[in-house]
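Only one protein chain is missing; all other protein chains are in place.
Right after this comes subunit A.
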Amino acid sequence: MAVGWLSRLAMRGPATVFPALGMHGEEALYRLAREPGITLVDTPRHATILLVAGGVPPHFHDSLRRVHDQLPAPFAALWYRSEPLLELQQPGSGKMDDLAALPDTIMDTCRRLMAGEQDTASRLLSDTPPHPWQGLGDDGHGGEGMMGGVPYGRPMAMPPTPDLRDGLALDILTFRLGPFFPLWPAGLEAEVTLQGDIVQQFSVLSAPYPRALPRVFLEAQKGPVAIAELERKRIRYHMRAFFHALRLAHLPDLARRALVLAEQCDSQPVEKLSKRFRAFERALARRGFFALYLPQGGTLDSEQSRTLKGFAARAAGVEDDVRQADEGYRRLGFSVLTQQAGDVPARWRQRLMEVEQSLGLIARAQQKGTVTAVTDVVELPHGAGSADGLLESLLPGLEWSEALATLASLDLAEVSPWPCP
């Protein structure tokens, strides 16, 4: 009786979801982030629902199994536009393709788990260490004295090495992160060596999944498209990027505002959008996004900027924008906006400036019905350069939080040949 009463109470709370993003799974994330009945969490330990959104390549299936088994019971896995793992492919496996129905399905699954109407998912892996104990010593520290050893196949946090900043000898800690780490781009897997809080080494093992862009960017490569529509999608892209950074900055309400603004881009009159965007911009400054959260580091040098292209290059002073060669844009008075610093705050300021510029372009393009003139190349919202080897040189020496803020300020994924679903 008491358990029933507790379960009924627990059922009324928000559903906690750990999103394991596959390819083209971001739409589910953005949809759920606006849902009051759903709380997105950053660790599987805090979740009741594992949402696998988008296709997961076979070489990540073992990683997915490990994430799956970290959820505490009772839990369930749902598969949005994703194929369940082989051992879970059975009727009622939680596979679904309808984005609109996703929030309700999640909340209903959570409710049934709490009520005991649905069994908790079964574990996929045996609860044993992945490698045998290989260390020495009575206390299991893994070596002679206090040093050495490879317990469970992993080296201990030894030996001390000089700190990158002050030369103080500290233990190092090496671990793998990704491809389902929700605080950096989906698909990115890396081996990270931390010394205290400082990134000493960062080795990319797997690049982020290719990023699908709105269809209009692909159509613009085949023929003229309305500039207003193109710029609306560009704003939406940048506002979604703000969502990720603002979550990291512990400003969930502003993160939600950024998403709402992104979703309103397609339908709202440009005057309303401009007003809301200016309020958003003011809130960023007042709430300490620049002054308290964003690090001054993560600076791209001129070669890195030119390689990366897009807004990141312009934030470092490179006047590179395909739109300046487009007659349609020139008629609307387009000019390339740049900054000089090339660091993390400069990239976010560049995005803000470009959103504001896009709002002006939309207003003028709508009046004149202007379309693009250049069709062979298109200025994509995140640039179209290569990020090979960038993180390996950019992140060492930064604190972990600064490294994540730097990652959030960049767009490292390649462009997918397919548009957003």
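Quick note on the criterion: a residue touches a chain if its C-beta (ideal position, glycine included) is under 8 Å from a C-beta of that chain, and two chains touch if they have at least 3 such contacts; residues count from 1.
We take it that contacts and distances are computed from a predicted model.
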Checklist outcome for this item: In UniProt, the chain not displayed here, chosen among "NADH-quinone oxidoreductase subunit H", "Hydrogenase formation protein HypD", "3-methyl-2-oxobutanoate dehydrogenase (2-methylpropanoyl-transferring)" or "ABC transporter permease", goes by "NADH-quinone oxidoreductase subunit H"
Checklist entry - Which listed residue (A:P58, A:P269 or A:G288) would be found touching the missing chain in the intact complex? => result A:G288
Item to check | Contact partner of the left-out chain, one of A:H46, A:R331 or A:R364 | outcome: A:H46
Item to check | Identified contact with the non-displayed chain, of A:D62, A:D98, A:D119 or A:D197 | outcome: A:D197
Checklist outcome for this item: Among the options A:V17, A:L102, A:A207 or A:L251, the absent chain makes contact with A:L251
Item to check | Footprint left on subunit A by the chain that the document does not show | outcome: 6-7, 9-14, 16, 36-37, 41-43, 45-46, 48, 70, 72-74, 114, 129, 140, 152, 173, 175, 181-183, 194, 196-197, 247-253, 256-257, 287-289, 292-293, 295, 399-402, 404-405
